[in-house]
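For chain A:
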Amino acid sequence: MNVRIDDRLLKNDSEVRRVGVAISVDHVSRAFDINGRPLAVLHDISLDITAGEFVVIVGASGCGKSTLLRLIAGLDMPNAGAVFVGGSKVVGPGLDRGIVFQDHRLLPWLTAEENVAAALIARGVPKAERLDVARRYLALVGLTGFETAYPSQLSGGMAQRAAIGRALANDPDVLLLDEPLGALDALTRLKLQNEIVRLSAKNPKTIVLVTHDIEEAVFFADRIVVMDAKPGRIRRIIPVDLPRPRDRSSPGFVALRSAVLDEFIDETH
Partner candidate 1 sequence: MARALSIVGIGALLPVVGLSFWEIAARAQWTQSQILVPPSAVFATIVEFWQSGELLSDIVASTCRVLIGFLLGGSLGFVFGITAGLDRRVEAIFAPTFHVLRQIPVIAWLPLLVLLAGFGEGFKILTISIAAFFPIGLNTLDGVKNVSSKYIEVGRALCFSRRQIIARIIWPAALPAIMNGARLSLSRSWMLVVAAELVASTTGIGHRMDWGRQLFQIDVVFMGVLVTGCMGLLIDVAVRGLARRASRWTEQA
Partner candidate 2 sequence: MQSKGIYLPRGLLLPVAILLAWEVAAHAGRSGGVLIAPLEQIASTAFTLAAGGTMAVDVAATIARVMSGFVLGAVAGLLFGSVIGTSRAADWLASPTFNAVRQVPLTGWIPVAALLFGIGEGAKLSLIALAAFCPVALNTAEGLAGVSQSYRELGRSLNFSGVTSWWRILLPAATPQIFTGLKHGIAFAWIAAIAAELLLTSGPGLGSMIEGGTALFRLDIVMVGVCLIGAFGYAMAVAMERVEARFLRWRN
């Protein structure tokens, strides 16, 4: 059986950025002000992610997994520690990272292709070329024929496909997915899971995905990062050696899924 649980937290050395490390989270803490009192959401998190790796962060709600992703995205800043992407410290959002939110967040006043094209605005790409690229990426995510549809005319799954297209449009090194399938129905979710696997095989990227769906984690991950809540910290990192494409009903898959599930059941004791 391929199941191996790695108890050891990854050792980190903040001074040396090893070649091949795409994302390095270095002793990061984040607290929010709740009614004037600081609430620690992340406490001393360290994590290195290799280039091309697919890392899935799982944890109960409130464990700070989305906050960690937002710190990598540069949409939020840590109170202590730092995040490095491609060797340089994250000081804000960048086009080297594409992000997909749980709610598709397509701009409702733009068509599907204009939404994807918006990703190229900051680079100063001329409009015609932007739309060209956008159509290519819409085709890539399977939305040919819906280029001029408004987000309100798209189903939830289609809108999320367009959002993935927008995140890919700059061909970023890193793809950050914040529970991208959490708001979708079960069937659409299965379909899009396969789609994401197809896209990541076709166009390899470093991917960090946040989810609370353990099956999804086992399906995608090279490594699963299990997080604890209050304050959020890394409980365990589980490497997944299952062969790809993964078969959800294979004994290895089932065994690993229940092993990860046990992590959460333990928590209640």
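Before moving on, here are some points about what is shown:
The definition used in the following text is that a contact is a pair of C-beta atoms (placed from the backbone, for glycine too) under 8 Å apart; a residue touches a chain by one contact, two chains touch by 3 or more; residues count from 1.
For anyone wondering why these and not others, all candidates are chains of the complex that A comes from, given by their letters.
Quick caveat, the model's predicted, so the values are computed rather than measured.
Within the complex, chain A makes contact with only one of the listed candidates (1 or 2), namely 1.
Listed in rising order, the residues of chain A touching candidate 1 in the complex are 73, 75, 92-95, 99, 101, 103, 105, 107-110, 118-119, 121-122, 150-153, 166.
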